[in-house]
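Sharing a structure, written as structure tokens. Questions coming.
Here's a slice of the assembly, chains where they normally sit.
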Amino acid sequence: MRRLLLLVAVFLISATSFAAKVDTLDIKSTAMDRTLHAAVALPDSYAKSKGNYPVLYLLHGAWGHFNDWLKKTPDLNTVKDLADKYNIIIVMPEGEAFSFYIDSPTLKTSQFETFITKEVIAKIDGTYRTIANRNGRVITGLSMGGHGAMYLSVRHPDLYCAAGSMSGALDMGTIRKVESADEVNKMFKEVYGPEPPSDEELKSHAVIGMVDQFKANNMPLIIDIGVDDFLIESNREFHRRLVYEKIPHDYIERPGGHTWQYWQDSLPYQVLFFSKVFKGNGSAVKN
Amino acid sequence: MRRLLLLVAVFLISATSFAAKVDTLDIKSTAMDRTLHAAVALPDSYAKSKGNYPVLYLLHGAWGHFNDWLKKTPDLNTVKDLADKYNIIIVMPEGEAFSFYIDSPTLKTSQFETFITKEVIAKIDGTYRTIANRNGRVITGLSMGGHGAMYLSVRHPDLYCAAGSMSGALDMGTIRKVESADEVNKMFKEVYGPEPPSDEELKSHAVIGMVDQFKANNMPLIIDIGVDDFLIESNREFHRRLVYEKIPHDYIERPGGHTWQYWQDSLPYQVLFFSKVFKGNGSAVKN
Amino acid sequence: MRRLLLLVAVFLISATSFAAKVDTLDIKSTAMDRTLHAAVALPDSYAKSKGNYPVLYLLHGAWGHFNDWLKKTPDLNTVKDLADKYNIIIVMPEGEAFSFYIDSPTLKTSQFETFITKEVIAKIDGTYRTIANRNGRVITGLSMGGHGAMYLSVRHPDLYCAAGSMSGALDMGTIRKVESADEVNKMFKEVYGPEPPSDEELKSHAVIGMVDQFKANNMPLIIDIGVDDFLIESNREFHRRLVYEKIPHDYIERPGGHTWQYWQDSLPYQVLFFSKVFKGNGSAVKN
């Protein structure tokens, strides 16, 4: 009987340990010939289950890293709690300070479209029990990561079944202002090499200009922005273009600016949105 | 051993029974000198607990009744599931076909502001273990009920700590169109008596004209509207006025029209919003 | 014959003199117990005619004076040329640096609503051959004068048959920003006395809040604003409120900011607008 109790105790401790489980993975990028990281929040139920789980890819912003979402939200359990609550795996891959999640046209060292859409997905699907098709994958992110989520999903509708943006930098064509050109160009060196990109090149990556593709894809979208955010005009403009073209999407304006408090407030609505998509297409894991 | 299994089975059945518990209350209105109904969805946890619960008042629309939210959503468990998930009591009071939740200036038989804000609250707080103050009460509704929730909360900020509107008829001054004047006037007889109300009288009840009071109250607000809804312009206008006056609020445009599918989609976001308000002010019941 | 030529020469010189004729009038204000100025541009045709002329009242902006419109436009003949072209008398009365064209609630020395609507009109109608009723009077102005023109016309629809605003300060409730409060309060001393006005008092004078009166008056309105003007949001908001309330008005956004180049560009469209109103109500003087 004591052994039984001991066993139960050990089990409970293990369970607790699993409850807080956030993995850090090394992911080898063949495209970039280097190894990067991703954080993975597994729901508590994962360890006790044998089923496959849907995955939310959650991108960070400029000047950020893969573990931002775990270290910078006022409530440090925000991501893990949502993984638990909705039974989804949340993957936070590295996007570096200014990659904008594109494949650099010049530098082999900055191939983040390939990394996120091929290498990270392959690693995650190879490591965990995932629903390894588009019905089991959604993607969102904040600021540069909002751009990234929209950019990657609109170009790879075969990979994701829904996408979101929080305070997204949806118009790359306007992020290099006259007053900040030097700083932005300096940051862009890691992506575009020593020669700064032309306005046309930047504009060609702006999701605000890809409305036709969004229309063709007809993918569920959720876009939010704080009314005090410096990016509000480009988000409003993107919303209006989607409305004008009758492209279904959720659009939310709420109090706040470009802050971690805002993103912590925003993420639960985004995850609720994605959980309904998973439920609708049969990918949801029941509690 | 068989008896044990039987006991377990009985317990499970009881639990299921509690799980589906939705009460129908008779509520005597002294103001109207008649008795009306309200439906009350109690969370599963309520019966097993001794604590006090926060309450969401959920209003129905025109041509509707207290049990609309239980009978018309495509998934009939929508309301009950949300009560369970967030540990809140959801009260659905009667608002009749066209009361607009105001106190009629002429008819004693239509005093719904008094009914909802005094008599229903008193009955609910007297019947259930509620958090019987503003921190434990929020209010929302659909269409005419969206108007009602905004109207009652902006006039009674002492009673509610947050308010919402789904597809709300936020501009009573414009609901009587030339082409539908006869029908609307006929409906209004129950509220205003044989003489149809003047445009000025209708306008005086429109929440779109109460921006100053909303500013003074500074109450958390969540307002949503479908892009295909015939009420979208008044909702957009209300949003813009709130933005212009820097009044904090969540504003959401999403796919859909003036339908129960839309409201079923909308309610979970509204309840998520309110659950955060309750959590923030200490009224939330933990799972 | 020489005498005839001389006579002709004298006549031509007089005509030339009349052609450039811009009077400066002293106008005694009984309300303020002091004498102020107004500039008056008479059309060339006036001296040769015996008919009565319609009058455009043209208000200046903050930190300005009655002769701004004659001294600050890049082309100094702007106002006179329009008086000639459209056969209207253009009156530019004094509004002082920060009067906002209201009657001060506290200071007898700042009674500009009374001055402009009673004393200036009486003096002009007493001095010139004018069409001395509302059909012969319109009013517009720039910035503070745009506010003034809208404010005075909406409160005195018996005096004017049309009104305009160029780059108008249409929301007095928002002109005192946190960062400029000291300066604005200092300026307001001339109007409100040593005690700065409350936000409510300022708001009560804002034309953006007088939409109901504009609707009741149904007066032709022309409102323009430069897309680079710091006042664009309040002008857009006023336009949207007028559109929402179905109040007829011309609304123009064009290139430019809060500059004299903009106002010189704007004025001809405003005068064209007013000339059509005069033509429509029989007050126009034919060429």
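A, B and C are the chain letters, set down in written order, and residue numbers restart from 1 in every chain.
Following the convention adopted for this analysis, contacts are C-beta pairs under 8 Å (C-beta built on N, C-alpha and C of every residue); 3 or more make two chains touch, one makes a residue touch a chain.
None of these values were measured; they are calculated from a predicted model.
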{"item": "Complete complex - number of sequence copies, 3 represented", "value": "4"}
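Criterion: only the chains that are shown with their structure count from here on.
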{"item": "Count of contact steps on the shortest path from subunit B to subunit C", "value": "1"}
{"item": "Interface residue identity across copies subunit A, subunit B - same or different by half", "value": "same"}
{"item": "Maximum centroid distance from subunit C, chain identifier (CA atoms)", "value": "A"}
{"item": "Chain closest to the middle, measuring from C-alpha centroids that were averaged per chain", "value": "B"}
{"item": "CA centroid of subunit B to CA centroid of subunit C, Å", "value": "50"}
{"item": "For subunit A paired with subunit C, centre-to-centre distance based on mean C-alpha positions, whole Å", "value": "55"}
{"item": "Rounded Å distance between subunit A and subunit B, as computed from the means of their C-alpha atoms", "value": "35"}
{"item": "Contacting residues of subunit A [partner subunit B, same complex]", "value": "227, 239, 243, 248-255, 265, 268-269, 272, 276"}
{"item": "In the complex, subunit C residues that touch subunit B", "value": "233, 237, 240-241, 244"}
